[in-house]
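Only a single protein chain was left out; the remaining protein chains are all shown in position.
== subunit A ==
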Amino acid sequence: MKRHRKPMIFSFTLFIFLSAFIFAKPEQTSAFSDQVIQQGAVGDDVIELQARLKHIGFYNGKIDGVFGWGTYWALRNFQYEFGMEIDGLAGQAAKDKLTQATEFDKEKVKQEMYGTGSAPSGGNNGGEESTPTSSVNVPQGYSNNDIQLMANAVYGEARGEPYEGQVAVAAVILNRVNSELFPDTVSGVIFEPRAFTAVADGQIWLEPNDQAREAVLDAINGWDPSGNALYYFNPDTATSGWIWTRPQIKTIGKHIFCS
């Protein structure tokens, strides 16, 4: 029982504090932090921005906490209608205007976002407190599942390699997708028989870590430490003599990358 007392006292104090706050300043509804919100941002400020833009009729998409294109156009149109500079950035002026013109009920919006239950916790540790958003950013032309599949391949092939070696393996997969010598899809390249040892021996089905995922995102966003390679091999375990005849670009960790 003792364990529960502290949080109870805490929430009671919080309640008193909050009600005092509400009674003292009935108009105050804004919870915007002082950041300038720009396209691509995620988090509570974006939820508030979307909810307020929706309240005033500029935004008609889903409130998901990700500043995507829909939010961007809504904000620009809002700035246009209110005679502000149209830059698609939610700076102090835009936030003030929005706060004046609209209402925002955080609890209600959150409930709509996550259904009847409370918002799921976890995900972010430290820093600003925030709840996970109901959507996530994905790079142009890729789904989260594509990223997951590639992360599986990268983890199976290159865990234990330096970070740039993992990015390079992901880059090779993408270089192959773009090459006419290989299948045209990520899954086609990964599951081409005998193309990757991790696929052949089942290591691709290990649970990838966050680093592998980050490496895949970097490769998709344009990083290619492999130097445009189409192949790589581990000189200690290479089974094909042919691979040695390829012009070599560079060695990263245990892998030699070649074109």
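In this section, a contact is a pair of C-beta atoms (placed from the backbone, for glycine too) under 8 Å apart; a residue touches a chain by one contact, two chains touch by 3 or more; residues count from 1.
Note that contacts and distances are computed from a predicted model.
**Student:** Out of "GSCFA family protein", "Sporulation protein YpeB", "Branched-chain amino acid transport system substrate-binding protein" or "Multicomponent K+:H+ antiporter subunit F", what name does the UniProt record list for the absent chain?
**Tutor:** Per the UniProt record, the undisplayed chain of the complex is "Sporulation protein YpeB".
**Student:** Hey, which of A:Gly156, A:Pro208 or A:Pro225 is the one touching the hidden chain?
**Tutor:** Here the residue in touch with the unshown chain is A:Pro225.
**Student:** Which one touches the absent chain: A:Ala41, A:Ala158, A:Ile173 or A:Ile204?
**Tutor:** Checking the options A:Ala41, A:Ala158, A:Ile173 or A:Ile204, the one contacting the hidden chain is A:Ala41.
**Student:** With the missing chain put back, which residues of subunit A would touch it? List them for me.
**Tutor:** 33, 35-42, 60-61, 64, 66, 68-70, 73, 76, 89, 114-115, 117, 120, 123-128, 130, 132-144, 162-164, 167, 178-184, 188, 192-196, 210-211, 214, 217-218, 221-225, 227-229, 239-242, 246-252, 257-259
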